[in-house]
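The structure's right below; bear with me while I get my questions together.
A single protein chain has been omitted from the complex, and every remaining protein chain is retained in its original position.
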Amino acid sequence: MVEVARFAVERVEILRPDGTLAAPLPAWAEQPDELIRLYRGMVLTRTYDTKAVNLQRTGRLGTVASSLGQEAVAVGTAAAMRPEDVLLPSFREQGAMFWRGVRIEELLAFWGGDERGSNWAEAREDFPICVPVGSHAPHAAGVACAFRLRHEPRVAVCVLGDGATSKGEVYEAWNLAGVWRLPMVTVVNNNQWAISVPRSAQTAAETLAQKAIACGMPGVQVDGNDVIAVREVVGRAIERARSGEGPSLVEAVTYRLSDHTTADDARRYRDDAEVSTHWKEEPVARLRSLLVARGLWGKEREEALVAGCNREVERAVEAYLARSPAPASDMIDHVFASVPEPLAPQREAILRRAAARAAGAEGAAR
Amino acid sequence: MVEVARFAVERVEILRPDGTLAAPLPAWAEQPDELIRLYRGMVLTRTYDTKAVNLQRTGRLGTVASSLGQEAVAVGTAAAMRPEDVLLPSFREQGAMFWRGVRIEELLAFWGGDERGSNWAEAREDFPICVPVGSHAPHAAGVACAFRLRHEPRVAVCVLGDGATSKGEVYEAWNLAGVWRLPMVTVVNNNQWAISVPRSAQTAAETLAQKAIACGMPGVQVDGNDVIAVREVVGRAIERARSGEGPSLVEAVTYRLSDHTTADDARRYRDDAEVSTHWKEEPVARLRSLLVARGLWGKEREEALVAGCNREVERAVEAYLARSPAPASDMIDHVFASVPEPLAPQREAILRRAAARAAGAEGAAR
Amino acid sequence: MSSMTLVEAVRAALARALEEDPTVLLLGEDVGRDGGVFRATERLFERFGPERVLDTPLSEALFTGLAVGLGAQGFRPVVEFQFDGFMYPALDQLLNHAGRLRARTRGRLSCPIVLRAPYGGGIRAPEHHSESPEGLFAAIPGVRTVIPSSPARAYGLLLAAIRDPDPVVFLEPKRIYRAVREELEDDGRALPLDRAFVLREGRDLTIVAWGALVREVLEAADRLAEEGARAEIVDPATLAPLDAATILASVAKTGRCLIVHEAPRGHGPGAEIAAILAEEGLFSLLAPVARVTGFDAPTPLPRLEGVFLPAEVDILEAAHRLLAHR
Partner (left out) sequence: MSSMTLVEAVRAALARALEEDPTVLLLGEDVGRDGGVFRATERLFERFGPERVLDTPLSEALFTGLAVGLGAQGFRPVVEFQFDGFMYPALDQLLNHAGRLRARTRGRLSCPIVLRAPYGGGIRAPEHHSESPEGLFAAIPGVRTVIPSSPARAYGLLLAAIRDPDPVVFLEPKRIYRAVREELEDDGRALPLDRAFVLREGRDLTIVAWGALVREVLEAADRLAEEGARAEIVDPATLAPLDAATILASVAKTGRCLIVHEAPRGHGPGAEIAAILAEEGLFSLLAPVARVTGFDAPTPLPRLEGVFLPAEVDILEAAHRLLAHR
């Protein structure tokens, strides 16, 4: 019996739940503005989530997935990216999407049932939200492959959940990225739950980071409630990929404080007790403690920030609610670059039906 | 940075290419009959492969995949199984199938284009050959799950190739087996090639055994040209699974000395030089050296064995060639347990067409 | 007798099957404690335990292949897909394995599995949650595709599907999961597969529909009746193998056929029905066959979904066109 390979998985922690330091701050984090930007990103995200859930409850928005308690993963990841990198999000990365320039009203439009919401004005190359779990991982490999073939120093960043790590195409994409040394970084948002299925029922692997070993790439675990550590560890992974050293995986360990979505009732399958213990570790208060301890933050600044975020979200909600409806023909006009001749009659039929519906509505109104 | 997990991958070698011992023989291997049975199993398999390729070349058989040089993997694996275990083979496991009781003429019938070949008389619960690479791995998990639910001390043994380890459902099946601790053993037949794609282009993982780490189960590498080591290591994995300790993966490192199949010409993508170096490691001569060194084998026994295997294969070929054709209605009679009423007219149409073909053939004959 | 919604009827059939046959298993995502996202398996985990109701890791391809292995070993796994749009990874296992395991082993191994999924639009759900993939499944040899359109048919057909020795894709119209209640007896009585249901007799026009749209069709038929036209409503229930005889008999009587479905039109599930009429019912047709369907586009998000999905007005408009032919 001879040993032919050995591996270790490491975990990075910087900011403790109580706001004290478990390790020295990275240089960039010594700059107050950097920390405050991260803080603002998380607060804005939480403000949006609260509002979105409220809009859904009051029938003005469809099902939405809150990222309550997980803001550090999305914000820290986006903060580590360059604008020219490409984000391939799952459905809980609003914090990253806003950071990258997606407008709040655009995201609201999407969850409000309007495809135009995915045709956002900034970050044009970023992928739309991916609902079929894990199915965007191969796309990330493709985007990374494009960068590699064009010799561009850009990175494809894929974010997916603990549940998604059970999907075969995720493994396949990682395996390809490994063997082709593609500039692809995957952030596994391990929030401990896939709807009602706990992480422990998803895999027997001690960590999700070690799944990288199967694909011949590095995997590391980070405290996902510590935005500084996330930003730092994901940043290293991204710069490693950018410099041609290949893909890697970052497992960000966090916790889903909210229901899975507004369509879910987590009380059916987990104890409030479990949830409240995790409230002690949530990322926003944690960073605030550091800011306060360093004298960078106080009551006024907090109130101003909260008020600003509220205003920004409110304005976006108004814009969202004021959107004019899209023409029904949109549903076929964008299926192909141009409507194929054989489908022209269907386009007509769509317009006729839309007219009939409108007439019907009027009829009902009268 | 704290270490949260560490892993090592080991490799087992017992019989060196020159027939000397790298490690002491396992107790069972001290019994001459055991070694001779393994030797016979490999020689029979090689005799069959030679004959099958020849039948294909002369138009009496369809495409076939030879296992030349890989006999130890199939034979060693089957020898480690109990009759009540279930084998889920890929398409290169003839050595295992024969060992488990599948008749040579049955396998010939299958490759000769007759489904009846997969309705073999022995090993009734074993799965038929799986052609879509890796797609049988989830079936193995299902079979193992059935054993677990019925509390039966049986094991599902899945054999697949190095190329198959790139398929997502293989990873998914392993991950499930790991988290449910299913009695499933996977033998990865790493013959270095997936048609023209070398192992090195399949994954960046240093070993295929380490892919088990992603699924929270043990993985070990074994010299796949050493039938004693294969039988021993796979045997340990199977008994481990049988005793409820869960799944594991065995990577058997061997080499495909033949073309991929009779439809392939390996000269297009690999050097004969590479192939001939691997001839020095092939499993049959290797075990023969040990038998000879131990005074268990000589010219007469060798000649008798070869003659016996030839006779057995020849008899099977005659039986195969003498098979009466299946009725055309077979193609629809077994789609469902009984032909659904709506399909009855199609059954009639099949019989009419078969008659028309026969008539046409006669017409042509005249 | 108790009054049940469609999803309650599904749950009752699942409970009955688990009760009567120890080889029946429920597999899927969140089918355990959570009781399924639509609560179809609610309390079954508590009642039958973790060896009968199993939450799998998150992969549809996996649990479909898992079911094939379990089925070959004599279990009768019933797997739940959370939504229609997540069934596609199962197609490979259905096409290459489930639908042919019996045929390729000439009966040595078989595949008594059921794949359940809520399907169809109209609940203002997110992307990939409102698909009508029945046509894809109906095209797979060796696989039955069954769709109930009422609580009673959900109960009887699901029991039949579970007891059937071959694979069945069972699509549940989520839009009417809770829309109607029906009095039904939880007596374990199954309804026949491979048999169409004539939901209403009529002699002027045949309307073929399944799933959630059967409601709009019945309402349209009421309107037509007020106008003096009597529509015969045929619900194939089993889309494949398709009971063509019942449809042909109906059209032989009415001379007119309207086919209604949510799925896209082109190469959609209604095409086979129209094709059979063109082949075997041609001379009884007084009017062209008509299809009222979705469009050849991805199901739109909720804002435009109402235009994509056929409504009663569309059915009436088409019916009037056909009735104009005498």
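Note that the chains take the letters A, B and C in the order they are written out, and that residue 1 is the start of every chain.
Keep this in mind: a contact is a pair of C-beta atoms (placed from the backbone, for glycine too) under 8 Å apart; a residue touches a chain by one contact, two chains touch by 3 or more.
All figures in this text were calculated on a predicted structure; none of them were measured in a lab.
Among C:22, C:141 or C:192, only C:141 touches the chain that is left out of the view. Although one chain is not drawn, the whole complex shows that of A:179, A:212, A:238 or A:309 it is A:179 that touches it. Only one residue from A:94, A:135 or A:166 touches the chain missing from this view: A:135. In the full complex, chain B touches the omitted chain through residues 62-63, 110-115, 129, 131-134, 163-164, 166-168, 194-197, 201-203, 263-264, 268-269, 325-326, 328, 330-332, 335, 343, 346, 349-350, 353-354, 356-357, 360. Residues 61, 85, 88-89, 91-92, 95-96, 99-100, 103-104, 127-128, 133, 135-136, 138-139, 141-142, 239-242, 264, 266-275, 277-280, 282-283, 285, 287-291, 296-298 of chain C touch the missing chain (whole complex, contact as defined above). Touch with the hidden chain on the side of chain A covers residues 115-116, 118-120, 124-125, 127-128, 132, 135, 137-147, 149, 156, 168-169, 172-173, 175-176, 179, 330-331, 334-337, 340-343.
The working rule: only the chains that are shown with their structure count from here on.
The most distant chain from chain B is A, comparing centres defined as mean Cα coordinates.
The distance from the centre of chain B to the centre of chain C, each centre being the mean of the chain's C-alpha atoms, comes to 40 Å. Between the Cα centres of chain A and chain B there is a gap of 44 Å. For the pair chain A and chain C, the distance between C-alpha centroids works out to 35 Å.
Looking at chain B, one finds that residues 168-169, 172, 175, 179 touch two or more other chains.
Shown for chain C are the residues in touch with two or more other chains, namely 57, 59, 61-62.
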